[in-house]
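Excluded from the complex is one protein chain; the other protein chains are retained at their positions.
Showing chain A:
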Amino acid sequence: MLLEVANLCVSYGAVTAVSGVSLGVREGSIATVLGANGAGKSSLLRAIMGLTPATGEVRFAGEAISRWPAARRVAAGIAMVPEGRRILVSLTVEENLLMGAYPRHDRQIAADLDNIYDLFPNLARRRHAPGSVLSGGEQQMLAIGRAMMARPKLLLMDEPSLGLSPLFVREVFQLIRRMNADGLSILLVEQNTRLALQTAADGYVLRLGACVAAADTATLARSDDLMHAYLGGAHAAPTVHGP
């Protein structure tokens, strides 16, 4: 296991967002966390990243990282594509990408930048334009490219399909598969259940902050009752949902 989470709890004052969730991401695999709005998916990712206080155990590449600040987790190889993309609008496309390489001090940064531009020609064309002029899809590409600039071992993705056109959703998921094929381990939070189940190997279903199902995605996809009970029917769900 590259990432192991045991009995993780996140509370905001009196409100419990995540209560006792355990999950794992195998080295080189994609795992997905499913659940309705408010199930605690984003809080879970933020806690793994060290961005929000949490109790419980988080182990990454064999090390206990629960007490590490976010900066150290990034340096250790965890990167995140945050919900809503969080593009830094006053910075240019290139500066956004360079911010992604913030924890690095090696000499490969320029080469990695070129790789990202090869992967996303749209970003290359607008490298000196402010992040605010990009379309939603381009912003998502920038957010993914930015996370890749940290050279992560594990990528946490929070709702990468949110607010994108069907075309871009397909492109994002193709990219996820390609990055995974290149050896990147991914923990994917998605509301697009169908696509997430098709893409990931392991799945976890959250409901009101607790993990109510954990299985390989083939098994989860067959368990209609579960899907209907917690997600309102995965098979009936449209490929894309509105923002």
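Everything below uses one rule, namely that a residue touches a chain if its C-beta (ideal position, glycine included) is under 8 Å from a C-beta of that chain, and two chains touch if they have at least 3 such contacts; residues count from 1.
Criterion: contacts and distances are computed from a predicted model.
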{"item": "Omitted chain (choose from \"2Fe-2S ferredoxin\", \"Hydrogenase expression/formation protein HypE\", \"Branched-chain amino acid ABC transporter permease\" or \"Stage V sporulation protein AC\") - UniProt protein name", "value": "\"Branched-chain amino acid ABC transporter permease\""}
{"item": "Residue, one of A:Glu4, A:Glu57 or A:Glu95, that touches the chain absent here", "value": "A:Glu95"}
{"item": "From A:Leu3, A:Met49 or A:Ala221, residue that would touch the chain that is not displayed", "value": "A:Met49"}
{"item": "Contacting the left-out chain in the complete assembly, out of A:Ala71, A:Ala110, A:Leu167 or A:Ala218", "value": "A:Ala71"}
{"item": "In chain A, positions touching the absent partner", "value": "49, 51, 69-75, 80, 82, 86, 88-91, 95, 98-100, 102-103, 128, 130, 146, 150"}
